[in-house]
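With one protein chain removed, the remaining protein chains of the complex are shown where they sit.
Order as written gives the chain letters A and B; numbering starts at 1 within each chain.
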Amino acid sequence: MASVLAQLILNGILLGGLYSLISIGLTLIFGVIRVVNFAHGEFLMLAMYITFWLNSLQGVDPYFSLLLVVPLLFLAGLMAHRLVIQPILGAPSYMQIFATVGLSLVMQNMALFFWKADFRSVESFCSTTSIRLLALICGAPKVIAFSASVLITFALHLFLKETYLGKAIRAVVQDREAAQLMGIDIYRIYLVTFGLGTACVGVAGALMMPIYTVFPTVGVYFVLTAFVVVVLGGLGSLPGAFLGGLIIGVVESLAGFFISPQLKEAIYFVIFLAVLVVRPSGLFGQIGAEELG
Amino acid sequence: MSLLQVEEVDVFYKDAQALRQVSLRVEEGEIVSLVGGNGVGKSTLLRTISGLLHPKAGRVLFSGHAIERMPPYRIVGMGLVQVPEARRLFSFMTVQENLELGSYNHQARFKAKETMERVFEILPILRERKRQIVRSLSGGEQQMLAVARGLMARPRLLMLDEPSLGLAPMVVQELFALMARIKEEGVTILLVEQDVRRALKSADRGYVLDRGQITMEGKGQELLEDPQVKVAYLGI
Partner (left out) sequence: MNWKRIFYPDLYIALFLSGAASAAALLVQNEFFTNLIIWIFFYASLGLSWNLIGGFAGQLSLGHAAFYGVGAYTSTLLFQHFQISPWIGILTGGIVACLFALIIGFPCFRLRGPFFTLSTIAAAEVLRILATYFKDLTGGSVGIQITAPPSFANFVFAGRLPYLFIAWGMLLVALFVSLLIEKSRLGSSLIALREDPDAAEALGIDTAWAKMAALLISAFFTSMAGIFYTQFVHFIEPYSEFSLENSIQFAMIPMVGGMGTSIGPVVGSFILTPLQELIRAWLGGRFLGLHWVAYGLVLILVVIFMPHGIVGLFRNKRIRLPERWHRFFAPVSPAKVSLDKGLVSASVLSHKGSLGEEGILLECRGVTKDFGGLVALSQVDLKIRRGEIFGLIGPNGAGKTTLFHLISGFYSPSSGSIAFRGEEISGLSPPHQVCRRGIARTFQVVKPFGNMTVLENVMVGAFCRDKNPRAAEEEALKIIAFTGLEDKAIFPAHRLTIADRKRLELARALATKPDLLLLDEVIAGLNVVEAEQVEEMIRSIRAQGITVFLIEHVMQSVMSLSDRIAILHHGEKIMEGRPAEVACDPRVIKAYLGDEYVLASS
């Protein structure tokens, strides 16, 4: 029994790492720009498809396609921000919601149109490799994804802490006007942050392809999970998103086994609602952030 | 040509007319003080000059360039820097990080190290505390830091919005000494203050703002002796 539990928890942690990776971009975007990006999952879907096509058409292994996927997603983020987000920055939140929902619809259905609804997957050189950890087993792709998640969280943290741009981003979060008085161009900061957020999701997408299948609405499933993670961890908090992801991963893994695989999503939605009710600012979030809107 | 020239500016803040036909000028090397009661529009004027607000009418000229429609970051880049009211420091960051951010704009960034050395010379207390989180500093230290942060941008004109607010008299004295020092370094100062006496005493020239309009103007010393100033504040 104990070993089953341990395996479940391990699976949960690895899965959680993936969720963290997806959520980090979302929390960054929210923390800086204060917009809830409902189209976040569609950027994930985009990254997954790019990975798939590179593999299918050019035989590129998913892990190498990172080199192309990340910059492409960064650019896609810049474009989306410029076209859809920037015009509505000052608008009431309901308009922002509708605009990003609209963007999500457009992206999902363009994918449906161009690439059809079929489920696609790829094989990587290590898809079938397993790694042994004491008595437990885990798939290599999951371990790689988890490690990437840790690395990226750490890298982002360093970026925000040590680089000029990173400090400027933190400054904008703390006091937008004072940042402007320092000579910081806040619109450029928003743009770069959005691009960074989507780039993170790009990494997630490429690393997820060996594990999951892609289809046009795959983003919808993951974005809801990402929101749960972000709210649990606290909006705008990087460590919160990381920890939140791990927690949700473990919960899902345990619930899937002990309760039912079909109900696992319901379980963490209930957690989501509970968090929103009891402590909307999440584990590490700024209190009052949820009062926006 | 004055370093800063504000010409007949009308500013609306949330649909209220905050400034009516306001004109003032600051010559290079001067200290100019702007005084007036609460809510009369002093901060609004500084925010307009810094580009956070745009006037509905009138012009703002810095070194001959029209800046009233420029975004704030470009104005800072030209050397017009504000130390905002209530300091607005990045309280969750360290002293050093705040100073570094002060030099964010491109002109200043390359010389940031050099500027920081200079700043530490003038304000050694900051060097001691450079790794401390700003929240843990005292009010006076925070104000010094705010001014220092402004200096990091290598300003030609430094605007200070009510720097003595909430500070003990001893500290205020140090603050004004600092301002004199800054003037010596060649930086022009536009000072907005509630502490009327000190403000006018240190100033070369002064303006009185009352309900969005400039009502008095003159040499610092003259204004100091004018009883009308008290009326402007207390209504009697």
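Keep this in mind: contacts are C-beta pairs under 8 Å (C-beta built on N, C-alpha and C of every residue); 3 or more make two chains touch, one makes a residue touch a chain.
No experiment lies behind these values; they were computed from the predicted model shown.
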Residue touching the undisplayed chain, where the options are A:Val70, A:Val84, A:Met182 or A:Val203: A:Val84
Touch with the omitted chain, as defined above, among A:Phe43, A:Phe146 or A:Phe272: A:Phe272
Residue touching the undisplayed chain, where the options are A:Leu5, A:Leu112, A:Ile137 or A:Leu151: A:Leu112
Where the unshown chain meets chain B, residue by residue: 14-18, 37-40, 86, 162, 164-166, 169, 194-198, 201, 211-212, 230, 233-236
Contacts of chain A with the absent chain, listed as residue ranges: 36, 84, 87-88, 91, 93-99, 101-113, 116-117, 216, 220, 224, 227-228, 231, 260, 262-263, 265-266, 269-270, 272-273, 276-277, 280, 290-293
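As a working rule, only the chains that are shown with their structure count from here on.
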Centre-of-Cα separation between chain B and chain A, whole angstrom: 43
Residue ranges of chain B in contact with chain A within the complex: 50-52, 71-73, 76-77, 81-82, 84, 88-93, 97, 100-102, 104-105, 108-109, 149, 153
Residue ranges of chain A in contact with chain B within the complex: 164, 167-168, 170-171, 174-175, 177-187
